[in-house]
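Down below is the structure, laid out as C-alpha cells.
For this view, one protein chain was removed and the others were kept in their places.
After this line comes subunit A, so read on.
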C-alpha cells in the first residue's frame, strides 16, 4: 500500500515539478482538489537508521531524497523568479535614467510609457506574490511538514535513548 502511494507520488512529482511557472498557471485551471491530489505528498521518507548525534541526523536528513526534492522545488521556483524580477526592476530603473526620451513617449492622453512601466512593476509584484504563495502552498508545504515531524522524531529519539 505504502509502496503504491510512494510510486504514484514520485511519478506525479516528476511530471509536475519540471516547470514551476507552467505549474502555477496550469493548476489555476484545474482547481484546488486536482492539484492537491497530484501529490507533493508522499515523497521518500527519510531512511530510519540508528543515529547518534543531532549533527548526524541533520546531515542524514539533508542527504535524503525527500529533503532534496523539497529544496529543489523551492530553489527552482525562487531563483529564476528572483532573477526575473530583479532584471525587470533594473531595466526599469536604467530606462528611467538613461532613456528618458523613450519613457516620456505618450501612450494615451497624459499616460506615457513611464507610467505604464511603473504600474507594470506594481502588477508583476502582485502576480509574482500570488504565484509564489500558491506554489509554496501546493508544492512544498505538506512535504516540508512531514520532513519536520520526521526530523523532530529522530532528534527526540536521540535525547531519550
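We take it that a contact is a pair of C-beta atoms (placed from the backbone, for glycine too) under 8 Å apart; a residue touches a chain by one contact, two chains touch by 3 or more; residues count from 1.
In this text, contacts and distances are computed from a predicted model.
Peer 1: Match the chain absent from this complex view to the correct UniProt protein name in "Transcription initiation protein", "Cation/acetate symporter", "Rubsico expression protein CbbX" or "Glutamyl-tRNA(Gln) amidotransferase subunit A".
Peer 2: Missing chain, UniProt protein name: "Cation/acetate symporter".
Peer 1: For subunit A, enumerate the residues touching the unshown chain of the complex.
Peer 2: 54-56, 58-59, 61-62, 67, 70-71, 74, 78, 81-82, 85-86, 89-90, 92-94, 96-98, 100, 103-104, 106, 108-112, 114-115, 118, 121-122, 125-126, 128-130, 132-133, 136-137, 141, 144-145, 147-148, 151-152, 155
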